[in-house]
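Notes to accompany the following structure.
With one protein chain withheld, the remaining protein chains of the complex are depicted in position.
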Amino acid sequence: MAKDTANELRIVGTRPDRPDGLDKVTGRARYGADISAAGLLHGAVVRSPHAHARIVKIDASKALALSGVKAVVTRADFPTGLTGEAWDLQENTMAGERALYDGHAVAAVAATSAQLARDAAKLIEVEYEILPHVTDVDAAMAPDAPIIREGAADHSVPEGLHPNVVRYIEFGHGDLEAGFAQADIVREHQYKTEAAHQGYIEPHACMGQMGADGKGEMWVCTQGHWFIRKMCTQVLGLDASQLRVTPSEIGGGFGGKTTIFMEPLSLALSRKAGGRPVKIVMSRSEVLRATGPTASASMDVKIGMTKDGKITAGSATFRMQGGAFAGAPVDMALYCAFAAYKVPALQHVGYDVLANRPKAAAYRAPGSPMAAFAVESLVDEMCTELGLDPLEVRVKNAAQSHETSSFGPKFGVIGLNETLAATQAHPNLSVPLGPNQGRGIASGFWFNHGGDTSVSMALGEDGTVTVSIGTPDIGGSRASMAMMAAETLQIPYDNVRVNIVETGALGVNEPTHGSRATFATGKATVEAAQSMIVEMCKRAAAKWGIEPEAVEWRDGAAHPAGPNAGEYPPMTIGEIGAAMSNTGGPIAGHHESVPAGVGESFGTHVVDVEVDPETGRTTILRYLVVQDAGRAIHPAYVEGQYQGGAVQGIGWALNEEYVYDDMGRLQNPVFLDYRVPVASDLPMIDTVIVEVPNPGHPYGVRGVGETGIAPPLPAVANAVAAATGVRMRHLPITPSKLLSAIKASKNG
Amino acid sequence: MKYHCPKTFADAAQIAADATGVIRYLAGGTDVLVQMRAGMVTPDDMIDLKHIPGVKEIVQNADGSWTIGVAVAGAELGAHAGFCADYPGIVEGLELVGSTQVQGRATLTGNLCNGSPAADSVPAMIAAGAVAHVVGPNGARDVAVADIPVGPGKTSLTKGELISAFTIPARGAQGGDAYLRFTPRTEMDIAVVGCAVNLTLDGDRVASARVAMGAVAPTVIVMDQAADAIIGTTLDPQALDTMATIVSGAVKPISDKRGTAEFRTDIAGVLAKRAAKIAYDRAKGTK
Amino acid sequence: MVKIVLWSGLRRFTDGTLEFETAAPTLGRAMADLVAQYPGLGPIFDQGVSVAIDGDIVPPNPAMALPDGAEVHFLQQMRGG
Partner (left out) sequence: MSKIHITTKVNGEEVEFLADPRDTLLDCLRDQLELTGTKEGCSTGDCGACSVTVDGTLVCSCLMLGVEAQDKQIETIEGMAEDGELHPLQRKFIEHAALQCGFCTPGILVAAKALLAKNPDPNETEVRYWLAGNLCRCTGYDKIIRAVMDAAAEMRGAA
């Protein structure tokens, strides 16, 4: 059995070098665009410059006349008759009758060089009839809004709503009116956030090859290659088993690489070009225009609070657009909205709304940052009004283990109390602040996902172990899997090699998403190791002629136990490996399941800012992340998740946004104007890892990857309010907006 | 696209004059390569100026003035102690163009000829009274840097003309300059507003001054009235406020993705005050 | 007996009732019984739901046994990141 207390662990909780470190500091690691093959063609995609337009005609004759141009595909090359989410994916891959957003793919071309493919793409003539468009979520719900697609709503939507409302969410508990009646103050405000992009530095890239026999190969940067397989084959009408997908190293994803964009185009082009491999690498502007940003949100929140800071009731009505397809994370936003609080009466209402923007993809704790911004801003406003300490109010109302959550079911073991206590104890809270400086505090929450998980593990002839997993390593997860395998097998960390294997080599795996890799793949790795231990004990028992149950595994060896203890010398894993051919053949372990026992994670952030009152620019002075990890397998990579999440949230709070012009065209599709934080914008990001073990994981792991992006949005807004006296309810808090608000407050 | 490496400016001008299609000059390349990859421009002829002798030189002339070659990159200008001491404002303007990496390539010439009203190195060049030496099929002429840009993306240079070098006047005693810009991030942005101030002192009083503002009009603009407001003063708070009011009253910015007209108007005055103070301190030798 | 709790948005399909007691041995049977009683739930369940059994959010496996005394919450399908 796995050890379950920290002081018995030898490897878990230490900070070994990651197994892929050498490859990644020497340039040897191969990412999506780093592949080549004999006969390689390069693909380029023609994209709509219009937010909404009927495609009248596509004429590729000039492109095809260029020497070296091998194939052009349009929607006519795709199968028809798809429905539901499969149709959405196909339509997003390549526009059909209408282009639905600026950047929507309308044709693709393959040629013998990337330069030639780009030249050819420019020669493909597309005739459009421009249609009315809408990009703002509130405008998209207004009665006169152009209808983006009739009949797109699912069964959750009550009658009488605009056809652009495609999903309706409503849940809650308790007597709302009674709750508000018990409050001393009831406040209600509207909050807005703009769409932000995941901003991974590696643009999407793939190489697809498919012959006339329908058998295909794909190399792709993705968070989940089985998702790529499923989606590509759905969109192209192929059998899943006929496409083998090999994941490259992945240059960041944050949820944005859990779905398909141009991947099916490489296969379609390859098939049309006689089976030659086709590589497509997106430009940065294609990434920003056509891959998943997250939703923009418009949110009404109402909270009732007593004078001593008890929250008596709350309601949240969220509207989010996630582009021209269903899928804005309004449901998840609502699930997270009040998760940090124990509130007797809550109501949640959500609208998933279509708009002429790119199809939203998941982005780190989808929905949670917007929800946190709205709820945690309002709680802060009410604390200020009542003269209460915002951290104490959070302690007073904190959600508790084994009690009903804001979203319905009871929580299991959660670590919010411990997180808040660690925050209160941190020295950053007692640093004195100067003029124009302010401190902001906010909490956040995210779930942890199980999901389809397959792991296999094989013993080598020398007693070293190979682990095959299906969740791509974005942030050091090879290290944590190797650590958990080594811990369970009680062998050295260096004796384990973890490989992320292609779709043909394992059962289905969901992507590295939902903060699941270390939890789910980790749990399956431990299970696989345990099944291998059972087999190794059997081999030892057979040699010794005793019952397998009379053998125990410790220190990387089989030991006779019970009445036989000490009777035979232990058999090490190396001896078992060396002998396995003669003791029954190869030894391997494997595990397939949807792991249960997920562990949610709460975090609390504290930020100090300084605002230049003459320019409205906000500077982050210091930043603290406190979050429950359950147990940190590799603490350095847990800290890295906290720090990275915090900085993405800071970017969203201050500068990142999708800016559309009157024509619905994205105005800032380059990193110069889509302003992710740069090194000089930031201080060090202090972290505290709280460890309240998740009883559902053998080592206590919770999902840690996502929670950290939620608190920064409200924490920064709360700090700005403390520094300036001005409450910003619409992110990002750009200097322009903040200066204008400061001026208005002085004049008012 | 044809790639040319002329060895003289006359040859470069001739190639440009003979060209029938789209031409681009290549100094640092940090604008033109971006435009090429984005499909905004596809040159038929690319004329690389870096093989012409002298284009990488920074020379102080006998009269104290400076001659700067057209291919001198930001990192090279920033490493030149003598020039940095005389014109820190020009250096800081050029050094704000892009990242450390971009500094390895970006030039004053390219920043000027790209024609962006937000070009960071242009206000300080104009405030300093810099002159561009222009060669062309019809011979050479000198043009004030202020007269090169005529609108966004447009210059007064005619077909076949190109800049061969800049001359920046002698610093003289008790002079200083400064450039400040506002960007949402600390680095890597295009100026929302930029402001350069170049001044000389007579004792504690401002003897002469030039104020140039970027990103508040179709071209960088010189604000004589703003300069007048500080000439003769010790740059006391009242003089600074007067200058700021004049600046904010005179700018004619647009609203775009980088900032609203109202915001630009507000911070133009703020930056002018701050830049003037830095220039003043530099002229005094206190900073 | 097992307690079933639906999200409040389903009120319009269930004549206002959101909590049910059932003796169904499995999740699938419990869902089928609900749909038999309130056919409007059928398309909703077909679209996909998330299920929490005594707080543990699990895939809606129809064969899953429902332990006596369990509390089963239905949630609108969760989508991860």
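Just so it is clear, A, B and C label the chains in written order, and each chain counts residues from 1 on its own.
Here is the rule we go by: a contact is a pair of C-beta atoms (placed from the backbone, for glycine too) under 8 Å apart; a residue touches a chain by one contact, two chains touch by 3 or more.
From a predicted model like this one, the values you see are computed outputs, not experimental measurements.
Asker: Among the chains included here, which ones are touched by the excluded chain in the whole complex?
Answerer: Missing chain, whole complex, touching shown chains: A, B.
Asker: Just name the one of A:Gln643, A:Asn694, A:Thr707 or A:Thr734 that touches the chain not displayed here.
Answerer: Of all options in A:Gln643, A:Asn694, A:Thr707 or A:Thr734, contact with the hidden chain holds for A:Gln643.
Asker: Using the touch definition from the top, which of A:Tyr101, A:Trp226 or A:Phe254 touches the missing chain?
Answerer: Counting the whole complex, the residue in contact with the absent chain is A:Phe254.
Asker: Per the definition of touch given earlier, which of A:Lys122, A:Arg149, A:Lys215 or A:Arg284 contacts the omitted chain?
Answerer: Counting the whole complex, the residue in contact with the absent chain is A:Arg284.
Asker: Would you indicate which residue among A:Phe78, A:Tyr168, A:Tyr200 or A:Tyr335 is in contact with the undisplayed chain?
Answerer: In the full complex, the listed residue that touches the missing chain is A:Tyr200.
Asker: Residues on chain A that touch the omitted chain in the whole complex?
Answerer: Listed in rising order, the touching residues are 15, 17-18, 20-31, 33-34, 36, 113-115, 198-203, 249-254, 281, 283-284, 474-476, 634, 636-637, 639-640, 643-648, 670-672, 676-680, 682, 684-685.
Asker: List the chain B residues touching the unshown chain?
Answerer: Touch with the absent chain occurs at residues 1-3, 26, 28-30, 33-34, 36-38, 46, 48, 50, 73, 75, 98-102, 104-105, 186-188.
Note that only the chains that are shown with their structure count from here on.
Asker: Find the geometric centre of each of chain A and chain C from their Cα atoms only, then give the gap between the two centres in Å, rounded to an integer.
Answerer: Here chain A and chain C have centroids separated by 27 Å.
Asker: With chain centres defined as C-alpha means, what is the inter-centre distance between chain B and chain C in Å?
Answerer: So the centre of chain B lies 68 Å away from the centre of chain C.
Asker: Go ahead and note the Å separation of the Cα centroids belonging to chain A and chain B.
Answerer: Taking the average C-alpha coordinate of chain A and of chain B, the gap between them is 44 Å.
Asker: Would you pick out the residues of chain C that each touch at least 2 other chains?
Answerer: In chain C, no residue touches at least two other chains, as defined above.
Asker: Can you name the residues of chain B that touch chain A in the complex?
Answerer: 37-39, 182, 184-190, 192, 256-260, 262-263, 266-267, 270
Asker: If you look only at chain A, which of its residues touch chain B in the complex?
Answerer: Interface residues on the chain A side: 118, 122, 283, 285, 614-617, 654-655, 659, 667-668, 671-673, 675, 677-678, 680-681, 734-736, 739-740, 743.
Asker: Under the touch definition given earlier, write down the residues of chain A that touch chain C in their complex.
Answerer: Counting only chain A, the residues touching chain C are 154-156, 158, 168-173, 254-255, 258, 327, 329, 331-332, 335, 347, 362-366, 402, 405, 407-412, 447, 449-451, 513-514, 516, 594, 596-598, 696, 706.
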